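The other protein chains are all here in position, but one chain of the complex has been omitted.
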Amino acid sequence: MSKEYETVIGLEVHVELATKTKIFCGCTTAFGGAPNTHTCPVCTGLPGSLPVLNKQVVEYAIAVGLATNCDITRYGKFDRKNYFYPDNPQNYQISQLYLPICTNGHVDIETEDGVKKSIGIHEIHMEEDAGKLVHDEWGDSSIVDFNRSGVPLIEIVSEPDMRSAAEVIAYLDKLRLTIQYLGASDCKLNEGSMRADVNISVREKGSDKFGTRTEMKNLNSFKAIEHAIKGETERQIDIIEAGGSVVQETRRWDDIKESSHAMRSKEDAKDYRYFPEPDLVPVVVSDEWIETIRSRQPEMRDEKIARYVSDYELPEYDAKILTSSRRMAGIFEAANELCKKPKKVSNWLMTETMRLMKETGTEADDLKFSPENLAKLIDMVDASEINGKVAKEVFEKIFAEDVDPAAYVKEHDLGAVNDDGALREVIKEVMEANPKAIEDYRGGKEKALGAIVGQTMKRMQGKANPGMINDILKELLG
Amino acid sequence: MANKIDDATIEYVGILAKLELSDEEKEESKKDLERMLDYVDELNELDTSGVEPMSHVFPVNNVFREDVVTNGDGSADTLKNAPESKDGGFVVPKTIV
Partner (left out) sequence: MSITELTALELGAKIKAGELSAVEAATEALAQIKKKEKDINAFVTVDEEGALKRAAEVQKRIDAGELKDSPIAGVPVGIKDNMCTEGLKTTCSSKILYNYIPTYTSTAVDKLEKAGAVMVGKTNMDEFAMGSTTETSHFGATKNPWNLNNVPGGSSGGSAAAVSAAEVPFALGSDTGGSIRQPCSYCGVTGIKPTYGTVSRYGLIAYGSSLDQIGPIAKNVSDCAAVLDIIAGKDQKDSTSMERELDFSAALVDDVKGLKIGIPKDYFGEGLNSEVSQKIMDAAKVLESKGAILEEFDLGLVKYAIPAYYVIACAEASSNLERFDGVKYGYRTEQYDGLHDMYKRTRSEGFGAEVKRRIMLGSFVLSSGYYDAYYLKALRVKALIKESFDKAFSKYDLILGPAAPTTAPEIGKSLSDPIQMYLGDIYTVSLNLAGLPGVSTPCGLDSKGLPVGLQLTADCFKEKNIIRAAYAYECTGEFQPSPVACV
């Protein structure tokens, strides 16, 4: 390969909004449920039914637009996108083409390698999700379930500003965190509440013209996105190097085969015949409405990182990890509010919590334990009510079942033995039983005492205060 | 100015509209479309530059629902008129892209 190429990437990210009901009807958006139980005349396209817009959808879309530095469209409309497919009950999707709710924004990203960049957002529009097709493995039919039909989506369309998979992932992560912090969606790529279609083209490095792009669909993980970008870049370069030209088309990524194929059909004309949705009236957004939404915006991640560093004197690295999910940051702040020990809270989250998350394969968003119990545990250690080893044991229980540490310690009799007399008796007995160790210690082997401490701890069932054992031992050895 | 609709256009519009026309119907449809478009072309006699396209007649805006669940299990009604259903869903010919 003689020439050097660069990949140009733009993203269309669909995010399912966290509303209680669908975008145009009062059906629940809850996941699961037997097929078609979350449906009504509106979201199944029964003749004569009409859509009515869920206000919360507009508010979430505006909130995301504000957080991504967009202009909010003051006079917006919905349009119909016409195409026949069985997951689309009306055979048109209500979306926004001509006057989307947000335009012209950007987000700042930083890749793992520390490359900083601003990615433009062309627009954000509101639309309805489609139903689900379940294919019969053995037969020649598919089953349509409209439970997801009409679940509200925003589609965030970026400018073609990304040049690598690392930038794409940093951008998606930024969007995910921003939207999660807003509470507008849980943004789970693997569950489909966040979905990315990736537009890819290649061009010679230094060229200011874009190549022909393809659109890659069905990317359900960061890994799939990374592999698809790599694969599609290579495929396009191969075509160009062989003297061919890339065809503008939609391709579907196959995660198992690790390759993509064109989604083409004569019946699929890609002529959506958009026109203004006559069943819905325009959405007019006033200054007051924008200000109300703006005043409700929570502190975003970048602001939190800065505050953790300045107010709590945490290292920036730690602040970033603690804020890498809204849930984690929430636990940190709430626990700290109770015990006022930011470094210790951070420490528990950065070490034990992370370890257990890794071991159990838990995502930060799915952490179940309450900040109250973590704060209580930290206070108990500080008050020497339990020793560090017991604390770790108790935390595992908090992590898994959110137990109340005080109750758990009491119930399992794990409280630190701080009774000098009882401990002194045990140490004496252990010393008598281990004359060799005492002799070694007196002979200059400091480490020999370790065995005495260990056995004492064992006889105390791990509940003794290790500092106290040391003190008494040194005193007895005079 | 007489409009001309060719076979490819009729074929294409048929794909968009999901209508399968017989050869006879296609010829009929071509003539229909040509005549209708000639007729519609009369609109070009009007100068509409600077006129905003009017989709809604009245300036009614911001009609919303509150985000409150009002519907229960609708599956029985949803499927009541299905030409073919199975396992609580509508049956369609298998489609895999």
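Going by the order they are written in, the chains are A and B; count residues from 1 in each one.
The rule is simple: a residue touches a chain if its C-beta (ideal position, glycine included) is under 8 Å from a C-beta of that chain, and two chains touch if they have at least 3 such contacts.
Note that this is a predicted model, so its numbers are computed, not measured.
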Return the single residue from A:Leu99, A:Val144 or A:Ile321 that touches the missing chain.
A:Val144
Which of these, A:Ala224, A:Val246 or A:Leu280, touches the one chain of the complex that we don't see?
A:Leu280
Using the touch rule from the top, list residues of chain A that touch the missing partner.
41, 44-53, 80, 82, 84, 86, 89-92, 144, 265, 267, 271, 273-275, 278-281
Contact residues on chain B toward the hidden chain run 9, 12-14, 16-21, 25, 29, 32-33, 35-37, 39-40, 42-46, 48, 51-58, 60, 63, 65, 77-78, 80-84, 90, 92-95
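In this section, only the chains that are shown with their structure count from here on.
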Once you find the CA centre of chain A and the CA centre of chain B, what distance in Å lies between them?
39
List of chain A residues in touch with chain B within their complex
19-21, 25-28, 34-41, 44, 52-58, 77, 82, 84-86, 133-136, 139-146, 252, 263, 265-267, 269, 271, 273, 276, 278, 280-284
The chain B residues in contact with chain A across the complex are 12, 15-16, 18, 55-56, 60-71, 73-75, 77-79, 86-97
